[in-house]
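Notes follow once the structure below has been shown.
Below is a slice of the complex: some chains, not all, each in place.
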Amino acid sequence: MTAVMSRETWQKLKTRYSIYMVVIVMIIVCNALNPNFLSTRNISNIAAQISVTTILAFGETLLVICGLLDLSCGSVLALAGVLSVYIFKETGSMAVAFGAGLFFGVVCNYVNGILVRYFSIPAFIATLAMMTMARGGALLFTRGQNIYQIGDYVWFGQGQIGFIPVPVVFMVIIGIVTWYILGHTRFGRSLYAVGGNEEAARASGINIGRIKIQAYLINGAFVGLAGILLMSRTNVGAPNAGQGYEFEALTAAIIGGTSFSGGLGTAGGTLAGAFIVGFLNNIMNLLGVDSYLQQVIKGAIIALAVGYDMWAKVNRTKKSLGAVELSSKPKEAKS
Amino acid sequence: AEYKVAFIARAQADSFAAWLANAIQDEAKKYPDMKVDVMDSQADDAKENAFIENAVANKYDLIIVQPNNGEAQRPYVERAVKDGVKVITTNARIKNIPGSSSVDADPYAQAAVNARLALKQVPQNANVVVLDGPSGNMHADMRRDAWQKEFFAKRPDVKIVGEQIAHWNKEEAMRYMEDWVQANPKIDAIISMNDNMAAGALEAVKADPRFTGILAYGVDGTAEAMLLIQSGKMTSTALQNAYDLAAKNISVAHDLVTGKVKQIDTDIDCPLVTKDNVAEFIAIHKKSGAIK
Amino acid sequence: MTQDTVLEVKHISKSFPGVKALDDVSFSVRRGSVHVLCGENGAGKSTLMKIINGLYQPDHGETLIRGERVKIDSPIKAGELGISMIFQELNYTPEMSIEESLFAGRWPTRSLGRIDWSAIRSKTLQLLQQENLPFDPETKLKALSISNLQMLEILKAISRDADIIIMDEPTSSISNKEIETLFHKIADLRARGKAIVYISHKMDEIFRIADEISILRDGRVVETRARADFDIDSVIALMVGRALGHGYPKEEVAHGEPVLEVERFSGPTGFRDVSFRVREGEIVGFAGLVGAGRTETARALFGLDPGAHGTIKVRGRTSKIGSVQDSVACGMVMLSEDRRRFGIVPVRDVKENVTLASLAQFFRNGHLHNAMERKKVTDICERINVRMPTIDSPVGTLSGGNQQKVVLSKWMLCNPDILILDEPTRGIDVGAKFEIYKLMTSFVKERKSILMISSELPELIGMCDRIYVMAGGRITGELARAEFSQETIMRYAMNMPKAG
């Protein structure tokens, strides 16, 4: 019986942590390919490089778990970022600029939430509209010109606390916040329930509309922060920054096991997903792989990683066919 | 206004194109009989072509096309000319379209002035990294071509230890550079097809004592590059002066719509900017408010 | 086995993570007979049927159809072999129309692969008429009640003209009248030489239609005999493995002030002028046939369906009819008859599902009290005997009855003043039912109130203090405990209060 149990446990570990296995395998392989890979410097580089999209990915994780998504994060990041930079240049206060960045991120996402909640607009369209509007807003505000000479502001993106880059510190904090929200708060529980079966959640007395708005508000703060970090990392207030980041953020979340059908996803998985992509980009550059070939390899490896992850899970579930059974909630059209 | 002019920009999210668009709008104010509408092709051929078609359908008197990809826009420009609309192609002219005019800065020359300087500056057996613009983009290709012919062909000792497409993008260039310095303890020069990417690469190594004397070449003459050159961090760039380009475009446009000239092809020059002469160019940016 | 055997499975085993659902099961059905499968929730009945229908693959064992070994790897294959199945879990496509769903997967076509819509329409109308179901073929499934969906499901399985028909708890959500119709149907099918496998937790039904009875316990067949060789007590004893308390654990509780008073309540979902009240410590029942409008009344009352009007007083204070949150704020909650759609969050685990409606209890200042949560959930699950690998298993992987228990636990745990239960014991085995009745009793002893909708008359009669009977969207009668009898209730339910 114990033998069975321990095999069971192993199975369960394998299933639940399969994505971390992928990360570990990648580390081993990358290290074998290039000895620089595991140097503190390189790892801290990678962490700093992925920090912006990973913070966005944490926001997407919250949203996708509850059946929503945010396509506007790349643009809102730019808008919040340039406004924050501008305000810094006007006031000279880091605190005010920081607060402003978060504020504008939150405001845009409040609009997203309102469009989704009160106008029943699908999240895809609502945030797509916001994506266009925020980008237009950022370009209008700056007349398409970069804002240079941002002075001390660069600390957010380039500073170090001890030997850890500041954006990495922020990424870790946001990761912990996300983990805490998802696992340890009422709100987090409600997110899973709303995404897993909206009607059942409603019938259990959960205020669906409020949960959705709150999810966007939190996402907004994350996006605003990401905007501040990106602008300061690149030492420029660029209204065209962050294009396509929504994709990268969603990719990290989905690789990490968050499901578009809702109700599933973890902060740890998303972090793993972000690192998988980060490692991949890094090692190919270290190895000097041709940039076209890189794309082909990158696509193949992402498919491979997720394929393995699914296999590990389905393998378990195939025996139980749970995967199929699980997805069988009658989906009410979100019309 | 008597005359309607459409300026079809390549991509207003591209900071040079945005600078040009703004300059064109400012410049147009000097001609009260002319109204200029700016359209943004978002770096997409199909969109740019659509704008040309729309402008013809909407009876603009003159269209200024900043092509995303000259060959892709060619048949549409040809058709516009056939439909009796006057056309100027600019910032990469489309050659050999009878009846159309052009105003340009030569992308080959822009890179070549830098490459010739690099020929003297880059040390023997140097390691360099190269940052490219999007493939298929005519400026990206011409500038890279100039570097190839004017520099790499003449310096077989120089080794390219990293070359990537960073899509004119500062953040992407920064990421590549961060990775390259891990794998290569010695990099002597950054060869970039525009200033934005050069600035990004410099950003990645600015705190690293191993790379204090690194050479960095760009193109465009953005405000940021000027400041970097002034502070000695960047080596050189070639100014593609959007004000000049705009002024010339608008005056040629005015001449064309008023019938003063029928057809004209003209170039602005592309001066090399180094620490020695950077002050005079900074003045240009001060005028626009990009540098305070 | 005899020549008549059409379906036989031998030595079937099947494991899921944490459970061995089937352990060396052998089982067979003859043509022209009804073979009933009994067993507690989670005994493995549905799993066995799903293996026969090709949805699951067994780990070991073989299947023989008409004496031939076959490998049934999909429902498509099962259909080809003449098997059709009514699933316990109604799994439907909300946006599909009735006619489309009736022929799903086998839509008739004309040239160029064109679907023959007119043939579908005429066949549908014919079928609906034949079964006396007054539906519009274009109605979308999302507009149907669970009982109507169940009727359609039965119709679909029977219309396939299969040789082997598996019915997994087909009567769990329909009332006596429909059950009668179904039994006529079954008798007819049996006479035509079809083989029928029938699963149910309702003992009276089992003994009415069974030719043979097999009893499953913990994934093993413990007994197979002809009906005549069984009686109810022996079946229950074999199922549960012990003797059970009989009857209903009803206790007299003093009734206090009215807590819920509903006056002239009407709504767009088809109930009119409904007035009733519920007092403290009272269990009030709602009886009626399918389509009587009980569910609709309760849903509107709870704030799930918009657009109703009338007055609702909770503890004497008029409350607005608005949203679920309003109701919950008034201390009123409701268990839905459609557990898949309104009850469970299938991908989340048992623990999260059970505490979903009472999160406030477990979160202090927004922070989760993990240990307390686990303890409370474990307690309530043990009490009503939820069978699951662990409380961290996704609810979607539990057996149907155990899912229902999870939903019940959810509502029991949130400790409301007024508990509306719509078909609470749907699909629950006899042993657990008794525990649930006990919970209900202790609940009202704390001066709380229950409003129970049920299609099982014995349960209503056994547990309620008063029963309202509905028909055609109106209340047609109110009966005190002394007046309870199946006949009276049925008369009111058919809206024929006078005998005859």
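Note that the chains are named A, B and C in the order they appear, and that numbering of residues resets to 1 at the start of each chain.
The definition used in the following text is that a contact is a pair of C-beta atoms (placed from the backbone, for glycine too) under 8 Å apart; a residue touches a chain by one contact, two chains touch by 3 or more.
Model, not experiment: these values are computed from the prediction.
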| item | value |
| --- | --- |
| Copy-number formula (whole complex, one representative of each chain type shown) | A x2, B x1, C x1 |
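We adopt the following convention: only the chains that are shown with their structure count from here on.
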| item | value |
| --- | --- |
| Closest chain to global C-alpha mean, per-chain Cα centroids | A |
| CA centroid of subunit B to CA centroid of subunit C, Å | 71 |
| Distance from the mean Cα position of subunit B to that of subunit A, given in whole angstrom | 34 |
| Per-residue multi-chain contacts in subunit B, two or more chains | none |
| Subunit A: positions in contact with at least two other chains | none |
| Residue ranges of subunit A in contact with subunit C within the complex | 8, 11-12, 183-187, 189-190, 192-193, 196-197, 199-207, 261-264, 316, 319-322, 325-333 |
| Residues on subunit C engaged by subunit A in the complex (per definition of touch) | 15-18, 55-56, 59, 89, 91-95, 142, 302, 304, 324-325, 327-328, 333-334, 336, 340-348, 352, 355-357, 359-360, 363, 366-368, 394, 396-397, 410 |
| Interface residues, subunit B side, partner subunit A - complex | 12-15, 17-19, 21-22, 161-165, 170-171, 174-176, 178-180, 182-183, 199-200, 203, 207, 222-224, 227, 290-292 |
